[in-house]
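First the structure, which I've put down as structure tokens, then a few questions once you've had a look.
Heads up, one of the protein chains got dropped from this complex, but the rest are sitting where they should.
Entry: subunit A
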Amino acid sequence: MSRATLTPLGDLRTHGGRPALFEGDRTCSYAELADLVEAAAASRGAERELIFLEARNEIASIVEYLACLGREDPVFLFAADQTGLSDLITRYAPDRVIAWTPLDHAVPERAERPLAPSLAVLLSTSGTTGSPKLVKLSGDALGANAQAIAQYLGLGPDDRAMTSLKYNYSFGMSVINSHLAVGAALILTDESVTNPGFWEQARRHEATNFSGVPYSFEMLARQGDGWAGLDTLRHVAQAGGRLEPALVRHFAALGAERGWRFFVMYGQTEAAPRMAWLPPERAATHADHIGRPIPGGAFDLVDGEGRTVAGEGEGELIFRGPSVMMGYATGRGDLALETRLDRLATGDIARRDADGFYRIVGRVARFVKPFGLRINLDEVQADARAMLADAVATGDDVGLIIVTESGDAAARAALHAQLCDRYKLPPHSVTVIALDAIPRLSSGKIDYRRILEDARGAPAAGRRSVVDIFTSPAFYRRAWAEGLAILGMGKPGWNSVAEIFAMFVGGYVAGGQGSFRALGGDSLSYIQVALALEDHLGHLPEGWEGMALGDLEQARFR
């Protein structure tokens, strides 16, 4: 038995010739996978290494990931469009960067700095926003969480899961971990769930399990239930944010009709990631709940005074369990610290019902999740203050609001551009407002709530009227610039694929998952979209009409 095949998820060789991975026409058994992992592990040095690995739903990438786990090489999982990757490489000085997308920066000299013995995986909390803060997870935490998920989902060796999410996201990683931990198979694809090719693969490889984020389910609900007739489907699981209760009930009912179980789950990257699950039979009656703690985990509620709330009540949700992270890192030095945490303050305010089920009712910390990206408003504020010293940041799941008393229009426009770029948000979701006076509470503290309410209040009234727009010189200047761009005499001003879709397709664009087709694009609008994409991406990817918005954005880097 080779050390490299013995991962926190178990020994790969114990599952022998069972299928482990499907990629297109290729099937990779556990035995073959173990051989590949051994070969990958053998190609590295004798010492533990810090690896930066591009997470792709492909056999080669999974092999490298498992080799990291088997060799106990701490691995940071990143996406091809990881913002600030260059900065992360400088800060963390990885010993090896494994990527399939060409990198535009050099890997620094190998650092002779120790790595905590238990450290296994590093994840960004926000997916792609480029924050240097990473979550440290131990191998034990990964293994415990994978086993807990497998237990409550009832996973077994006969299961086959679609990889609908990239595994640099903790949710995507947990799908891979939990299935490999029980000898189940993964059907590897980077296609969007809105792409028929995704479901064609599911049928071809007889998928039994599918997991998605709220936006996946919103799009599937819009597309009708054709996909749900996949005969082999057994488990459908949702996490990655709150799904509207009406949709929870819809999918629970659909599952009951079609013979699969619908699980609502709750987690955070800091808990590796799963913390709670809602039994399918409770989905109809507890559609707005996160459920109960995963096996091996527990919840406490703590009130504003730090006292534990017993029985029914509300408080900050504290998770206890073996999958809690080892803390955060902001640089290579932090990777040497062997910290063991046994509780995680989630930052969410939850209510515990009499029957022991939990429901999220608010947030303690200043996090928002526009377009599915978890963004720390304090970080946004710090970024904004680097350009305008008095800037204040707030926001919601629709977008960011920045208010300032200083700076001229050019400075605010520059700040706006900087934030859109850094946080990968389309321009319309970031608003920079100049105020005479930033609202404050009587205590002198900033009144974030009022800023947000003022900015978001009465949305229809908040918009400029048609007359205002048509009498504004800026409107005509913009129209002139657009005209020149259309004629090829000006620079096309596209900042993102989301902006292109919002302009031409007009539908709801969020979460990086909608495709032209799924958003209702048609044969009258396609040519403008195709040409705009060609201008923005530099080429038009094959099958672009079925590609998710996020995948199209990534195509810019290829």
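Simple rule for what comes next: contacts are C-beta pairs under 8 Å (C-beta built on N, C-alpha and C of every residue); 3 or more make two chains touch, one makes a residue touch a chain; residues count from 1.
Methods note: contacts and distances are computed from a predicted model.
The chain absent from the displayed complex carries the UniProt protein name "Acyltransferase 3 domain-containing protein", chosen from "Acyltransferase 3 domain-containing protein", "Sodium:solute symporter family protein", "Glutamate/aspartate import permease protein GltK" or "Multicomponent Na+:H+ antiporter subunit G".
When you scan A:46, A:354 or A:409 for touch with the missing chain, the hit is A:409. Screening A:155, A:344, A:373 or A:401 for touch with the missing chain picks out A:401. Looking at A:43, A:308 or A:472, the residue that reaches the missing chain in the full complex is A:472. Listed for subunit A, the residues touching the missing chain in the whole complex are 195-197, 199, 222-226, 401, 403, 409, 412-413, 416, 427-428, 430-437, 451, 454-459, 461-464, 468-469, 472, 474-476, 478-483, 486-488, 502-503, 516-517, 520-524, 526-528, 530-531, 540, 545-546.
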